[in-house]
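Encoded as structure tokens, the structure appears first; notes follow it.
Removed: one protein chain of the complex. Kept in place: all other protein chains.
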Amino acid sequence: MSLIHIENLSVHAGSVELLAPISLTVQKGERLTILGQTGSGKSLLAQAIMGNLPASLRAEGDVRLFEQRVNAEERQAFWGKQISMLPQEPWNSLDPLMGAKQQLAQTYHLVAGEGAAQAQQSADYTLALQGLQESGHKRVDQLSGGMAQRVAIACAMAGGAPVLLADEPTKGLDVSRRDQVVEQLMTQSEQGALITITHDVAVARQIGGRMMVIKSGELLEEGNAEDILNAPQHAFTKALIDADPVNWADETRDTRYGEPLISVQDLSIGHGKQALTRHLNFTLHQGEVVGVVGDSGCGKSTLGDTLLGVHKALGGKIERHSNAPLHQWQKLYQDPTAAVSSAVSLRTLLNDMVSLHNIDRSRIAPLMQQLGLSDDLLNRNSEGVSGGELQRFCMLRALLLEPVLLFADEPTSRLDPITQREVSQLLVDVAKQNGCAVMLVSHDPAMIHKRCDRVISLSQ
Amino acid sequence: MLALSTTQKSGLALLVLLIAYALCAPLLQAGDATTQNLSQILTSPNADYWLGTDHFGRNMWLRLAEAMQLSLMMAALCVMTSAIIGVTVGVLAATRAPWFDRVMDGIVTMILALPGLVLVLIFAAIVPGSFWVLYVAISLIQWIEYFRISRAITQRLTQSPAVQSSKLMGFGEWYIFRRHYFPAIMPQLFTIAAFGAANAILMMASLGFVYVGIQPPLAELGLMIVEHFPYYSDAPWLLAQPLAALALVVLACQLMGRGKAL
Amino acid sequence: MCPLHARKLCLLSFVTFMALNLNATPTESNTVKINAAFEFSSIDPSRSGYVFTRMQVLETLLNVDEKGALTAGLASDWEILEQGKRWRLTLRDDVVFHNDTPMTAASVVAALNIAKEKPGAWQGVPVQAIKAVSDHQIDIELTQAYQPLGAILANYASSILAPEAYGQDNVATQLIGTGPFSAYEVTVPHRLVVEKFDQYWGQKAQIEYARYLTGHRAEARVLQARSGQADIVFGLDPAALPTLKRLPNLEVVRSDLPRTLVVKVNAGQAFLSPVEARQALSYALNRQGIAMAVLRSPESATAQILPPYMSDWYVANSDMSQDLEKANALLAGLGWQKNSDGWLEKDGQVFEIDMITYADRPELTTVATAIQDQWKQVGVKLNVNITNSSAIPAGHADDSLDTALIARNYGSIASPLGTLIKDMGQAKGGDWGTMNWSNSYVQSTLTELLSEADASVFTQKAQRIAQAIYDEKPLIPVAYYVQQTAVNKRLEGFRFDPYERSFFLNELTWVK
Partner (left out) sequence: MRQLLLKRLLQLIAVSWGVGTLTFILMRSLPGDMAYRIAASRYGMDAVDSRAADIVREELGLDQGALSAYWQWFTDLLSWNLGNSLVSGAPVSESLWHMLGHSLLLAGAGMAIALIIAIPLGLASAYWGGWLDRALLTASTVMRAVPVFVIGLLAVIVFALEWNLFPVAGFGTPAHLVLPALTLALSLAAMSNRVIHTEAKRVFGSSFYEFARMKGLSTWQAFKHHGIRNIAVPVVAFLGIQLITVVEGVVMIESLFSWPGIGHGLAHAIFARDIPLIQGAALMMGVMFVVLNTLVDIACHYLDPRGGRIA
């Protein structure tokens, strides 16, 4: 008996078709993964199935739940009890004023119909299952991304809905957290069915089951997850799979490097009195590319600020062997839109810097050409360009200052996989050519392994 | 420079219309706002008195224009002074030593302790009838609004990557203010300024109502409403004119203040 | 079911309860609601006794009729002995205080001795001693004859309270008087409720209760009258008269007062010291326009400070019409030339003067605004400054005052002589009178009139003083102060006292 059966379901905004007609069937115990780039209409499909499209959009085609043909309103009766959807940002989908346990118990009580006392017990039990027993009283702002995600999933499942629809469940999570969440999704929906929507190939590989690939509203491929991942037919699917750092080709790099640039003895860094990491010892040489890894919150960014002199070190010594002026120790930021003022065009920002340090204008054109930046792009402001282009503009500004050190703080984590690969490759090559040392920070060990000469791990 | 929403544009249009009336009215009719004609009191609008005459037989067309000029001038002066003071002190409080911030916070709490109107009431009672004391009193109260907003925005921005990267690139304080702080403050500034102008006019009118504001024969909207109130049954249009003028000028300012439909 | 007679019984008790209850507490139907502009800052008669005499709680030994002649009050009659140095008053023997104790000579002497120490009416009265001659007669001995003593005894500052009414240092703390109404509820500074007093010696009141409420804002008082929330409203703003007169439920009573709107001029001030300048300013006034358009009572315009019915002090031929040519001619004669923007100027100085007035009386601000524009026609720049009434005596004391618009009451002490002496008796003039006006004849003659017994000589001297005031214009009169009162038609028998001493509540009756 098919839990969900959809025929020619499409989504339209007025006359524009956002999602081409699509049909699918999910049997009991089956898992379906929908893979695609961000913004390719995947979320619209999930909302169309659930029946909670925004007012301005309308869906066509029919949806059968548990063999019953139901329109959008009728489907609301199924919510929580028969079918349940987990939204993209879990930390936004929990009530900011209520404790985690209270929200969970509430769902048991009101949706599953358990008595008040019974609901409290079920909540305690589920939280313990997730290893969150002692953070039951905490509110969303006191939970980490992973913890919030696990609470949200528990809430979604508390209603006892056999079918679970997960929309980008792992977005913004560390690698270790990501595997844990996917594991939980699979165990929770063993008897029912699981439809997962993601752009992360690793997640798709971990879930297995059947898979569909979508690009800008079009269904490209459909079939068994194993077959598609190992032998993708469509070019786009292939590019998507190759973008996963694990599949990046190993290039040979000249790992030569020059004189020592900056060395650190028994350094401890942190904010105020609370040290995040202690006893750091390393020496960075000119033109060397060093990776920095560690769990989120272990002080990766603080290390950069301390090295660049923005923060004071809590202990230990930093020694600079080069007397390059202050503006030659540069930093690349995780979110380029926050690092560039949107008040004026990029050209004005560039001219500001050129006139401040009277940089030789002839060096701009070759560098822009190498970074793949077109001239008319400079006429727009920071909000008028894509994330990748803006990051490359930041690199242009930094390199024009002939930096000796470039501290890149997760420069590509906000970009989609394909651009991620191009930008990280570009960063390393251009830095090497200009003899500039790079410290690359990332939470993705695979990417660090592929790009860096050596790795420093910040452990607790 | 500033993308104005439709509501803001309609507000601006209304304001321009009112300014035009205030400035051009004296050119269109001879005479001045204070000449009395005791044999022609309370005449309703007719050919030679376009807006009729008040209880002294004074030409309402000119008197309303003069009152409007006074209100608009007060609003403009108050907004400019309080904006300049508020933003400068706000940015300094956020960027300079913490003790400066605490001192300013103390002063602000002191002034906020008493509702603005009471403070202005006392000031106006000291030097009754002087435009400049009113202007100082109202600006003294209104700069706090600008101070708090610009300090909050600047505090948030000082930690932002944009400012940090500008500092790393060696840019100076003034550049950071011009490129980062001011563009962020600007939209909020415009909203507060618009509402500030409206409040300044309302406050001056309220003082006129309590007989503290302006001395005769100067025309002021609030005082006119009080003077014309006894005639509301036999010359309703006389009371309606200052009421409508006051409402329109305040409405225009408030519409300009509202970006999205609040 | 409750038997028939039982039901009749409870119905009867209910009705009696209602009747009893009816006059036990003030209700809408048994209370006259009065609204006026003046607060009473305390119970002490010297401070705001005028409210309590008007509400007929307190009474004085002598009263005054409409013509201003003294009549009997708590004292049945009085005689002046030893050429005015001894006043003997015979007291009524049937007067009872509100605390049911009889009024005796001793209690009257005690009250008067307290009153004469307090500022106000009793100032400057040469009192030797006040003593009880018998249990119904008292004597007031003076060091020298003082003709206005009768008027002072009729003034609210000399009202008679029971000895128990006075607290420590002789400040009254309870309102125990002798009037037809006793104090039922007093809330300083703006609410007083009085109750009918059955043992009153004179005409007993028909109204059970009367409530006095202060309404500061002139337009608020007008609204009270319009909406019927107040039965009698004093001090109506002239601007509202046309509308009030059209209302069916109330009647507007117009009454002349011995109070005049006068411009007090500082004759010592450089621009204003020459007589011609003051005369010019007087000619520049359009008194008819002000009376008709601002005061809404066309016939109240006047060029003299005292009303016609005070014949001794009224000059026969006085011209009050506006004459701009004569005014300009007089000013030009003094060397004033109009400069480019129309103001008079002489050797570099613009003819610019201030006028102080106060907002408590609604008419003053509007009349001042009218004068400002009229003097502008002749080139005089007048700055109107609306502050508190105390600024005028303060300005007089430190000579900083140029002009002031005041509403001077010449009838507060029955005969105007007492007030005239206060206003013009000294060289510097008086707080509310002339200022730095040097006319020795007026000063000396005024004090002589104090002890002038011969009526024809009194009139001849008074006329000369009145003529001097009219010619030299130390005070420029504008108009008589017309008191407009709104009276609800559910009341009958309202009479207005020109000397503002009593509301005559005991003569009021409900319209049946």
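In order of appearance the chains are A, B and C, and numbering begins at 1 in each one.
One rule holds for everything that comes next: a contact is a pair of C-beta atoms (placed from the backbone, for glycine too) under 8 Å apart; a residue touches a chain by one contact, two chains touch by 3 or more.
Quick caveat, the model's predicted, so the values are computed rather than measured.
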Please identify which of the visible chains the hidden chain touches across the whole complex. A, B, C
Could you tell me which of C:97, C:432 or C:480 touches the chain that is not displayed? C:432
Kindly note down the residues of chain A that lie in touch with the hidden chain. 50, 52, 76, 79-81, 84-85, 87, 89, 92-98, 106-107, 110-111, 139, 141, 152, 155-156, 158-159, 161
Tell me which stretches of chain C touch the chain missing from the display. 38-39, 41-42, 46-48, 50, 119-121, 123, 188-190, 213, 215-217, 220, 223-224, 226-229, 358, 360-361, 387-391, 393-394, 396-397, 408-409, 412, 422, 430-432
Touching the absent chain: which residues on chain B qualify? 106, 109-110, 112-118, 121-123, 125-127, 148, 152, 198, 202, 205-206, 209-210, 222, 225, 229, 232, 243, 246-248, 250-251, 254-255, 261-262
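Criterion: only the chains that are shown with their structure count from here on.
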Dist(centroid_CA(chain B), centroid_CA(chain C)) in Å evaluates to 44
Rounded to a whole Å, what is the gap between the Cα centroids of chain A and chain B? 48
Quick one: in the complex, what on chain A touches chain B? 308, 310, 326-327, 329-331, 333, 335, 338-344, 349, 352-353, 356-357, 394, 397, 401
The residues of chain B that touch chain C in their complex are 34-36, 38-39, 41, 55-57, 128-129, 211, 215-217, 226, 229-231, 233-234
Hey, which residues of chain C end up touching chain B in the complex? 218-219, 222, 237, 239-240, 242-243, 286, 289-290, 292-294, 359, 365-366, 368-370, 372-374, 376, 383-387
